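First the structure, then my questions, so here it is.
The complex appears here without one of its protein chains, the remainder shown in place.
Entry: subunit A
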Amino acid sequence: MKLSGESKFLIGIVLVTVILVIGGIFFLSRPAPAFTCQEILTSDSYKKGNEKARNCLIEFSDFQCPACGSFYPQVKNVVEDNKDNLVFAYRHFPLDQHEQAWPAALAAEAAGEQGKFWEMHDYIFENQENLSEQFLLEAAEKLGLDKENFEAAYKEKKYQDKINRDLTDGRKFGVDATPTFFLNGKKLNLFSRTDLDKAVEEAIKK
């Protein structure tokens, strides 16, 4: 078979495409820059586990994101199982397309003011499908929060700046989806929920 000029041109297109695709994959799969725990952990973020531990796991999350909801039990177990060797921090990354993400983040912070951030955090994720402004107000009652103080903090968006700072920090660290986890400063590429367990176990063994 003799190739025509046109055939050679088409082969050229294929070659250029292959080079572009391989280049793209290579570029995208480069390891992301690693940060230190101190850089990603903020003093006022809510933490669990051992704050003096060598290993840190930070989650940038959105209370309304379904994937964050499906990761929630996994994260809770990992943190509980490794509570002596790991400090876990929750940082906000409410996405624009989730209407209830911001109110939920504000409510969690307002609950945090009364020492019940994690209770609110768990309650929201466990009832994620019911998320609404009304639900958040009722949640505060159920958790036994002081209604007046909670509503004042929540409705006046007292912690808006803190959440905005988390968002800005998240973007700075390369967060582009939720949930995004940083283990010892390194962004994790998780393909399944069990990958989180494996990554934490390996980091602790080191």
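Everything that follows uses one rule, which is that a contact is a pair of C-beta atoms (placed from the backbone, for glycine too) under 8 Å apart; a residue touches a chain by one contact, two chains touch by 3 or more; residues count from 1.
Methods note: contacts and distances are computed from a predicted model.
*Asks:* The hidden chain: which UniProt name fits, "Oxidoreductase", "Universal stress protein family protein", "Branched-chain amino acid ABC transporter permease" or "Vitamin K epoxide reductase domain-containing protein"?
*Replies:* "Vitamin K epoxide reductase domain-containing protein"
*Asks:* Please output the residues of subunit A touching the missing chain, sorted low to high.
*Replies:* Its contact residues with the unshown chain are 1-4, 6-7, 9-10, 13-14, 17, 21, 66-67, 97, 191-192.
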